[in-house]
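Here it is, the structure, as structure tokens.
Only a single protein chain was left out; the remaining protein chains are all shown in position.
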Amino acid sequence: MYLIRYFEERVIELCHTKELEGLVHVGIGQEGVATGIALSLKDCDYLYGTHRSHGHFLAGGTDPKLLMAELAGKDTGLCRGRGGSMHIVDIPNRLMTATGIVGGTISLALGTAIAKRDEGAVVAVYFGDGASNTGSFHECLNMASLWKLPVIMVCENNGYAEFTPMSAHTVVENISDHGKPYGIPATIINGNDVLAVLNAANDAVKRAREGDGPTLIECLTYRLRGHYVGDPEGYRGAQEVSEWREKDPIRVFSKFATSKKFIREEVMLEIRSSAQRAVDEATEFMRASPWPDGTRVADFVYGPSS
Amino acid sequence: MYLIRYFEERVIELCHTKELEGLVHVGIGQEGVATGIALSLKDCDYLYGTHRSHGHFLAGGTDPKLLMAELAGKDTGLCRGRGGSMHIVDIPNRLMTATGIVGGTISLALGTAIAKRDEGAVVAVYFGDGASNTGSFHECLNMASLWKLPVIMVCENNGYAEFTPMSAHTVVENISDHGKPYGIPATIINGNDVLAVLNAANDAVKRAREGDGPTLIECLTYRLRGHYVGDPEGYRGAQEVSEWREKDPIRVFSKFATSKKFIREEVMLEIRSSAQRAVDEATEFMRASPWPDGTRVADFVYGPSS
Amino acid sequence: MKDGQRFIDGLQRALRAEFEHDPLVMILGEDVAVGGPFGVTSGLVDEFGEGRVMNTPISEESIMGVAIGAAAAGRRPIIEIMFIDFLTLAMNQLVNHAAKLRYMSGGQLSIPMVIRVQQGAEGGWGSQHSQSLESWFLHVPGLKVYTASNSIDAESMMRAAIQDDDPVMFLEHRGLYFSNDNLILNKIEDPEKARIVRDGCDLTVVSYSRMTRECLNAAAQLAEEGIEAEIIDLRSLQPLDLDTIIESIKKTFRVMIVHEAVMVGGVGAEIAAQIQNLAFDWLDAPVTRVGAPFAPVPASPILEKAYIPNSALILEAARSLVGD
Partner (left out) sequence: MKDGQRFIDGLQRALRAEFEHDPLVMILGEDVAVGGPFGVTSGLVDEFGEGRVMNTPISEESIMGVAIGAAAAGRRPIIEIMFIDFLTLAMNQLVNHAAKLRYMSGGQLSIPMVIRVQQGAEGGWGSQHSQSLESWFLHVPGLKVYTASNSIDAESMMRAAIQDDDPVMFLEHRGLYFSNDNLILNKIEDPEKARIVRDGCDLTVVSYSRMTRECLNAAAQLAEEGIEAEIIDLRSLQPLDLDTIIESIKKTFRVMIVHEAVMVGGVGAEIAAQIQNLAFDWLDAPVTRVGAPFAPVPASPILEKAYIPNSALILEAARSLVGD
């Protein structure tokens, strides 16, 4: 979680200094979800992200160097600079793809589940509260339940779709209610409690792996920063943000872990400083990396045999 | 109901003799729904159909002559021959449009409701059990409830989407279950009981007209003929069809009405023969009508001012 | 009529062969397990099971996504879109994911899938069951677009499409399914090469899909008038085999392009633009285009007949082109 937090704080700085361009969404405040879900998955499993997926990928094993280089559009980036923040892909870690299309990866996850269910794989996919408005989400609930697919649908409910609070984009009380008509087991949990996320995810993974079909996990969380880097945030008050700051998943977990002595103070410090080091290294790597060759802009459109 | 039934039986004959071409879907067996809904609406209300809308339109006041001419592609047809069976429009009767796109009119109905709610109008829209698989249906449930629109969503659940029984296209038990997450009042009724349909529709219309928002009415019914005229119907057994023949909405209502003496036998006979006459006249009218002028094929693409 | 020579027979042979040849091949779509409305996939489910022949709900956007997700994970899915008109519901997944994932991932992902699409005007089915939208897809880098006018090409090109590592749209004209080939054709190995279906020296006629047949009809009439048309069936629209076209023009100096789609913004526009650039000095007359008028497809059989380009229209355009 520290790695994700420090990484994204660095991303914001680099956006401000224009070392990073593009439309960048950070998930600061939502690290508990990314971390809990990633911990529940095995090497054989697959994951799909959203437009806000740096954390999903880092938690899933992505090398921060390759990610930072990608965000900067360098040739050493995960996607050779072609993807950028919203379209990262890390196949060695089975992080299939992020997407700039809200709700766009849910159906992809179903397809991957069909392809890989016989190998015992589970597929997790993220989507937001806003994405619950998209028709495709509902089409996928139907198909996932009809075909009993080993899919974990993780809703990061941060209470907003861009600048619109949930109460203004739906009358539905809980996103997890959508599971009911389909008989899809659905839980609501505190997404800022990484252990709660992990527990719920473990249950869902178990169910999926045993052939019992999909699970919907609604993680209540909050993004402590703007919708995108540069968002003036006129749509919410400082009070609300500071209340959620108290529930910062990293703060909550650190306090819990050190107070209960699961993790010693020194170890925690070491975790933090190694995360900081990794982010520094990633930044260095990004800076030292070459730009892609502009004349190769039309590479990778078709496969090598075409 | 007799008019619809006789009309569609004639349509089938005319398809077989090739006087009618095109892809034609009849709703024989489902007349109870069309009739009950139409009876609940006032002149100021609007209605949207599906690909199977001859009955919806006839019940809504469409002149059988103009409809028959349209199905034949004559210049005197409702749409000057441009629409055909799946794309009929009858604006004088506020029958806004049928559509060849499954689930395609639900959102249109919402828009018309927004436009006309201040005039006290109610908008009814039909869709099938198969259409409940389309994302747009769910997007519309959300918006209709969010905006409390005066919309009546009428599901003609005939148990099949083309050749696929409902159990194979969804695990959802009742289409009306989809109303729950949105707090949309939803009822399941016997769609072959025209009075039950009328009752449910009256309630829904009242609610809509009083500003209390949308209602979902699931009408259980059955199409006694194939999905389209010419369908070999390999996907269902004769036993099933004959069971439903017993529940034919016209037979049920006629028996009820005459046995309870609501309608005298002679009146019923007169209703039947006048329906038969209307269908004969429609056929004559269609036959006597001129074809559209082929050189005007690109008329009506843009409005007169363009 | 020998059944084996119908367009649909070619498709069925290709599907069956690829299903047998590669266990990763699968098909999904509405009612495909019962054969679909035209019977193209008839019998597949009995032979290869529901795991590989999947009926789907009416959810075009998401079943396109499902196919992409399966392809991304190494399967070779074929998705059937019952009518091209409904492909409008799946454009997001097709354009934003299928076409772009290889690129956006810097080559990490392949999306080996076939999008089978039935299309075209025939029988008075009206504006929403009759369109020809292929030109849209020419404009989408990452997609390939194949068509066929006969059973031989239907078979060999479908097999090639399934084996391709990129998303291939395969357009099937409804008016062709049950038609018999009226020519004995050789098999062309490369699916992306055009086919010269008739030799001629007076003008070049470029077409594809069902219109190839109308062109052949017109050519027979033209021959009686002493005009010999060379007819090229493009087969692949993306990539386009310009070489074959230009070579022919160097012999005929005159060219017309015929398609059923609306003329404005159609495939003919791109071809005409390329021809006038590549063969500017070889052209004795402007490139002529024949396509549908600027209107939706009408339902009335009389209007539909007036709408679809036919051999009379082609004849007229050819005569005026040669007279130019």
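Lettered A, B and C in written order, each chain numbered from 1.
Throughout what follows, a contact is a pair of C-beta atoms (placed from the backbone, for glycine too) under 8 Å apart; a residue touches a chain by one contact, two chains touch by 3 or more.
Just so it is clear, the model here is predicted, and its values are computed rather than measured.
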Displayed partners of the chain not shown (whole complex): A, B, C
Touching residue (missing chain; options C:E61, C:D166 or C:D181): C:E61
Chain not shown: contacting residue from B:G135, B:P150, B:P181 or B:P249: B:G135
Selected residue (touches chain absent from view) among A:T134, A:N158, A:N174 or A:T221: A:T134
Sole contact to the chain not displayed, among C:F7, C:F48, C:W136 or C:F170: C:W136
Residue among B:A38, B:L58, B:L78 or B:I189 that touches the chain left out of view: B:L78
Chain not shown, touching residues in chain B: 46, 48, 77-83, 87, 89-91, 96-97, 99-101, 104-116, 135-136, 139-140, 142-143, 146-147, 298-303, 305-306
Residue ranges of chain A at the interface with the undisplayed chain: 21-23, 72-74, 77, 81-87, 99-103, 130-131, 133-135, 161-164, 168-170, 234-235, 291-292, 294-295, 297-299, 301
Chain C, residues in touch with the chain not shown (by the definition above): 61, 85-86, 88-89, 91-92, 94-96, 99-100, 103-104, 126-128, 133, 135-136, 138-139, 141-142, 261-262, 264-266, 268-270, 272-273, 276-277, 280, 283, 285-289, 294-296, 298-299
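Basically, only the chains that are shown with their structure count from here on.
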Category of the chain touch graph - line, ring, star, complete, other: complete
Intercentroid distance (Cα basis), chain C paired with chain A, Å: 40
Multi-partner residues of chain C (each touching 2 or more other chains): 57, 59, 61-62
For chain B, residues that touch 2 or more chains besides their own: 133-135, 169-170
